[in-house]
Structures are given as structure tokens and as C-alpha cells.
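A single protein chain has been removed from this complex, and every other one stays in its place.
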Amino acid sequence: MLSNDTYMELLIFLILFPLLMAGLLTLIQGENFRRAAVISGAVLVGIASLITLADSITTQAVYHSVPVDMIGILIFIGDILISGYIIFVSLKARQYLVTSITTLQLILLCAVEYLALADHAHIPELFSDELSGIMAAIIGVIGGLICVYALGYMREYHAEHPDRPDKRPRFFGIMFLFLSAMFGVVFSNNLLWLFFFWEITTLCSFLLIRYPETDEAVKNAFRALLFNLVGGACIPVAFLVIFLGQGSQYIGLHELVTAGPGIALIPAGLIAIAGLAKSAQFPFSSWLVGAMVAPTPVSALLHSSTMVKAGVYIIARFAPVFEGQIVGILIALIGGITFLAASAIAISQSNAKKVLAYSTIANLGLIVACCGVGTAEALWAAILLIVFHAIAKSLLFLSVGTVEHQIHSRDIEDMNGLVTKMPRITMMILIGIAGMFLAPFGMLISKWASLHAFVESVPPYGILLVIIIAYGSGITAFFWAKWMGKLIAVGEPQTKDESHIPRSEKNILYILSALTIGVCFGFPIISWYLIEPWLLTMYQSVTDLISLSNIEIMFMMLFLVLIMPFSLARFTHSARRVPRYLCGIPEGRSTAFMGSCGINREIALSNYYLERIFGEERLSRISVGMGIFLIVLLLNILIIGGGL
Amino acid sequence: MDPFIAAALFIILAPVVGILITGLDRILTARMQGRVGPPVLQPWYDIRKLFQKKQVAVWGAQSFFIFCYLIFIIFTGALFFAGGDILLVIFAFTLGHVFLVLGAYVSYSPYAHIGAERELIQLMAVEPMIIIAAIGLYQVNGSFLIGDMANHPGLPILLLPGVFLGFIYILTFKLRKSPFDLATSHHAHQELVKGSTTEFSGWTLAMVELAHIYELVVMLGFIWLFFGDNLILCVAAIAIIMILEILVDNCTSRVRWQDAMTSAWFVTLVAGAGNIFALSIM
Partner (left out) sequence: MSYLQKSPWIIHYDASSCNGCDIEVLACLTPLYDVERFGILNTGNPKHADIFVITGGVNEINKEVVLNIYEQMPHPKVVVAVGICACSGGVFRECYNISGGVATVIPVDVYVPGCAARPESIIDGIVQALGILEQKRSAMKAGAEGVA
């Protein structure tokens, strides 16, 4: 479709244009100006990313060498600047652990650059294939939508918290800087470039989490920074391994992956650890849970749809290297245990954002498990999961943000009967939740596919993963279904009031709901045109991943789900209204009853949280312990493998 | 057999078979208790009577959810007997049950609410074992398709003894029999009034009963899969297991939900997971 040169210009546009917007937005003070800038910026970025996606369908993977040599040096300078800033900020805040890790990382990086000066193979720096296209579309479209949503949200946010410093220009600037960095991550072939963009996303996450400038926010921001840096420090070590052992041409992602496990396994394993930290797998999960203190658009963009996807993206890239290897199995086990543990902890949480956070961690665990297993089928499931999760989760986060501003609470227990107060928003939350665990929606398809993939692979570890998924599956149904029930349980109908929701918020939610449903209908198309061709190039053979008959079945299910709205209209007025059964002594209003001693009592129904079995602290301790064990085991194997 | 014909036969015949089995269940229960018991077609009379009542409800939406519950159970059962993918069947069942749970939640009634929560706990307790059973059957048959499993010439149960035992354990949950009839029970002497079905009446309640009968037939079909294509052995196994379930139902009282859930998970781990793990390393 597009010529190679135009294509490369498109990629560079996607990286540089948001950067430019970031600078512009930091300087603009006026709200109207900012509004126009954000909307136009988001639209442009969205369209450009969709063109990239469309192109990746029609063309093979394209590799570009950027004709300017200076960029490598600029990137190194950029790395130094970022590290310098972090050292400065952490020293000021007396976070000495962060300082030391950053310093260590910087030293390692300097060593790498020194080696790179001497041994400098020419590899294409940028590239784009189907997977990059999918990731770019997610970043561009969902990122753009969330930025527009943030306009209305942040206005309400500062109206509600007048004590917090209003630094919205900086906020939106960093959001766009983040988008730029994410495009850099998914389009980079040169791993040094990828590392640079990776570090920018870590920095953006830090700055955005601490935006409220409360003590709690600053503390959690530094924790996120620390964990991501600990993981990120493994990447320069991987570079050292490459330069000292294999040769500088393997600093290219494509070159490294196609070289096979013999050469790539150790660097890939080390980089995967960085990916595990960024995608908040155990033992690194607590940073993501803590990051929920940030404003909701931040949670939606960075901590569910996009930045954490960078972590699993890089593991997915290396999946062909991990296939059948013990390193891959360990990564898969970390993912599986994360899936189970995070789902279990989510049962005991009543804070809506924490439930979403743990659910995100769990789904990322499932993706990581698929990538660790590394077969074509598993990767198929993983990519579908990435797509479906990004859309559904951002819908959920943004809906919860809207609800929070209306009812002034994040607690699920306060969302009782929300269907009468805010029917449309509730409908969208229900779509989002259904998208997370119900047939025939996408996550279900992915779970089904991953079970198919696991039974065949790496006996007997595949079966271990299957058992873990089996337990996790019922657990996820529990916490989602009880949230759904809470929303639709109507005691006394409340007056409908959706008028105070900003227009921008509502429209974005409509679009995201449509996307959730659309992607569900469209998954065969995504599979056929995007995922399967990519898998073909990666694995040179593709098993029968999803037979036509199963597609028919899923369409049937979808059809059934669609006739539901019509039957809802049919049944709603078909019965005589009577009070609910309260042993016969209701009093006055229908939600009160006469208790003992003649005292009137109000019904109070709350969900089960099963604290003693699924309590956060106990389960976290166990899972972090297991996670540490597995990571250390992984490091041991990587080190020994290097020695051999 | 052509899948569509099999599905159609299921939709028409399953209530007949289910009602007869349920009726025999009640007669056997009565005889064990030293009574005579109702006529064998009593469940049919019950359902027909419920359709003759004029419905009452707390909110009309209840009926909508139960209607969806019934449709999905029927659809899933039809998928099962048409020979489809067993994992898909299991996940579709989950969807159906979530509709039942939502129908119970809608009324904001204390009894229905507790019933709904317990329904979810039952779901959580049962799901691992069912998935593991499906995986075990896959390992023996090499295919996830029920059509292939039903035609297996040998006896899958010989390779899946642990899985079978685990499955029978959770079958008690599925059939809503003591000691695991947490969410709603056919015995009025249990507490919680009627649990999740408290606020349903008339044809809504009839649909719940009908869905339960369809599900019964599918569960028995699941037992069938453990015996391949040996017809006599299958029927004998089903008969023996139903009698055992009825016996257990009469001899035990309901346990606490904590015990129900943890024991189900434990049995799943030891019997079910152990079995499939062993199969994978052999």
C-alpha cells in the first residue's frame, strides 16, 4: 500500500508528533486551547495508528534504517538525562534505593555504549509488523480516547480536590510524551532505542502517579519507580551479554529473535524479567495496586491498557525463543501463579479500582503464561487477550472514574442499584464486565484458546498451568458476577441522574463500549488478517487454531446475547408487583422491616468478601514469596546458562 | 448422527427423560424415608401447574434474566449433544448460571441475595473440577470434541479414575443435593427459605425447574463420556450414580459453605489434578 519510505515516515510521525504535542501542551495554559489541542492531537494520532495497522495487514514486516547516525548518541544522552533526573529526584526524597539502582543502571549502560562504540553492526533501527500494528492501534486509538476523556475528568477532579495543585498542562504533556514513548517501544528494532523509550515510560508513570502530590501518591510513585527500575536494570545486563558474547548485530530485536534460543535465550530471559516487572507480575505486583491512587485516566492508560502491555509485548516478542525451554516454563509459571493469586485477592477487595487493578494483573499473568509457553497456539491466545483486555479494561476504568465523580465513592458497596440512577453508564460497566469473563466475549475466547494451547505443550508443566487456569477461572467469575449483581440489585429505585456527566466522558464511553462489542464480533477478522499471518512468519507453521465450526458456535452465542434486549422489553411489565419476602413483616417502605422489639430496620445487603480465605495480605505474602523464588531460580538458570 | 438432529432431539427429549428421572428420584427418596411418594410424573405436574399461576414479582426484570438462563442452558445442552467443543460447553454453562445469579440479585431480597452469593460460591467450587474433567477426557481421546469422546471404543474411566471420583463429588453440587445444596434446595426444611429462587413465581419458577432438568440430562451425559460408546455400561453407571446421590442426599445435612468450597477444591486437587498430571507424564 504505502511505499517503504512513506511507511517509515508514518512511524517516525507517530513517535515525534505526540512528542511535539507534549511540548505544546505543557506550554498552553488556556483550557479551551488545550481542549482543542488534545482532541485534534488524539484524532491525528488515532488515525495515523489505524493507517499503520491497515498497512501491516497488506505488507510484510518492514525494516527501516534511520539515515541519521547522530540519533544513537542523542539517545544515549537522553538516557543519561533521564537517569540524572531520577537520581536528583530520589536523592531529594531520600529514596536511596532508587538512587543506587539508577546509578548502577547508568554505569552498566555506559559500559554498553563503550562496547558499542567499538563494535557497531548496522541494523535497521525501526520496524513494523502485524504485532506492532496491533499495539500501535491500541496505543493510538485507546490512548487517544483516554486523553480526550481526561479533559472532562481532570476538570471535575480539580473541582473536587481544590487542595491538590492544578498542573494540568504538565499532566497532558506527560500523557502525550507517554504515547510517543510507547510508539517508540513497539516500533524499535534496535534494543538500545527500545530501552530508551522503555525508561521514558517508567518516568512518565512515576510523574503521573505522583500527580496528586499527596504523601501516599509520592510514596506509591517511588515504589512503582523502584520496581520498574529493578526490572529495567536487567536490560543493560542483557546488552552486556550480547556485546560480550554474541556480537553487536544481535542488538536488533528481529535479529536476536530469529537467531534462536542458542544465542538469544539469556538476553531474552533477562529482558523478560524487565517485562515481568513492568507488567506487575508477582513478586512485583504491589506497585500496580499502589498506582491506583493516580487519577483514573492514568490508571486506564498506563496501568491497564498500554504501559503494562509493553511488558507483555516484549515477552511476546521473545516467545519463539522461549518455546520448549526451561526459562520459558519458569516465566509461564510466574504468569500462571500471578493469574491465580491476583484473581483470588480480587475477591476480597471492595474498592472498585483495586478490583480492576488485580484483575489487570491476573490477565497480564495469563498473557505472560501464554508467552512463556511460546507455541503458536499460545501466542494466538496471548495476542487476542492483549487486544480484548486493553479495550474492555479501559472501558471499565473510565466508567468507574465517571461513577466515582457522580457518587463520590470508589467502593462497590456504594454502587448498589446503580442501574436506576445511571442506567446507561451501568449498561456500559456491564458490557465491560461481560467482556472480561463471559462467553462469547473475547476474554473467554482467549481463555479457551490458552487452555487448548497449554494441554499440548511442555509436558508435564503445561498441565500444571491448566490446573492453575482451571482454579482461576471460577474465581474470576465470582468477583465479576457479584459486582454485576450489586449494580442491578434495586431496593428503592433512585432517581435517574446522568445529566452531570461531562459530554466528553459519556461519548468516549459509548465509543469504547462499541469497540468492545465490535472487537468481539470481529475477532475472526483480526485473527485471519493480523494474528495468523504474523504467527506464520514467526513459526513457519500454524496449527488449526480455531476451526470454522467453533466460529459458528460463537456467532450463535453472540446472536442469542443480542436477542436479550428485546426480551427485556417484553418481560419487564408482565407480573403483578409484590413486596420482597421478609418473613411477612415489612414496614412502610419496601426495604424496611419490623425487627425484634418492634424496631424498624432497613435491609442492608453486602457482597461476600471472604476475607479469611482470600485476604489480600496473606495471599500477597504467599505469592510474593513464590514469585521471588521463581525469579531467583530463573536468574540462577540464566547465570548458569551463561557459564556453560 | 447429524449434529442438528442430535440437538433437536435433545431439546425435545431431555425434558421427558429429565422429568422421569426426577420423578423416580422423588419416589426413591420417599421409599427410603418409609413413605409412598408422589406419582412418577409429578415434576411434570409441578411445571404445568406453575404455568397456570398468575405471576408475581418484585421487579419484572427477574423474568428476563431467568428466561436468558433457560435459553442458555438449553443452547449449551444442545451444543453438548451435537458433539461440540467441551470447553465451550463448560464456559457457556457458566454464562447461564451467571444469568440465574443476576436474576436472584435483582430483587434485593435478603434470602435471594444470600442464595445468589452461595450460587456463585458453588460455581467457584465446581468449575475447577469440571475443567479438569474436560482436560482429562481430552488426554484420553486426543480431542476436545464431544462427538469424538462419545465414540471412544474403550473405557476412558480406566485412565481417569481420580477425575471420575472428583466429578461425582461435584455432581452433588450440580444436582443440588445435600450436603451441597447451598444456594437453593428442594427440601423446604432447609434454612434460607428458598435461597436464590425465593422471589420467583409462576412461569419464572417453572423455567428454573425446566433449566434444572435440562442441566440434569447434560450432567448425566457427562458421566456417559467416561464410558465411551458402551451403552449398557453407561446406563448402568448413570443409574448407580443417581441412586448413590439420592442416598447421600437423604443421609446428610447441608454443610457450611466454607467446608463445601474447600472440600471441593481439595478433592479436585488430589483426585482430579493428580490424575491429569499423572496422565501427562506417562
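Labels for the chains are A and B, by order of writing; each one numbers its residues from 1.
Just so we're on the same page, a residue touches a chain if its C-beta (ideal position, glycine included) is under 8 Å from a C-beta of that chain, and two chains touch if they have at least 3 such contacts.
None of the values given here were measured: they were computed from a predicted structure.
Of the listed residues B:202, B:221 or B:272, the one in contact with the hidden chain in the full complex is B:202.
If you put the hidden chain back, the residue from B:9, B:28, B:56 or B:269 that touches it is B:56. Contact with the chain not shown here comes from a single listed residue; of B:193, B:220 or B:271, that residue is B:193. Across the interface with the omitted chain, chain B contributes residues 26, 30, 33-39, 42, 45-46, 48-49, 51-56, 188, 193-194, 197-202, 205. Listed here are the chain A residues that touch the chain not shown: 576, 578-579, 581, 583-586, 594.
The working rule: only the chains that are shown with their structure count from here on.
If you check the complex, the residues on chain B that touch chain A are 54-64, 67-68, 71-72, 75, 79, 84-85, 87-88, 91-92, 94-95, 98, 101-102, 104-113, 116-117, 120-121, 123-129, 131-132, 135, 138-139, 144, 193, 198-199, 201-202, 204, 258, 262, 265, 268-269, 273, 276-277, 279-281. Taken together, the chain A residues at the contact with chain B in this complex read 416-417, 438-439, 444, 447-448, 451-452, 455, 459-460, 462-464, 466-467, 469-471, 473-475, 477-478, 481-482, 484-486, 488-491, 549-550, 553-554, 556-557, 560, 564, 567-568, 570-582, 591, 603, 605, 607-608, 613.
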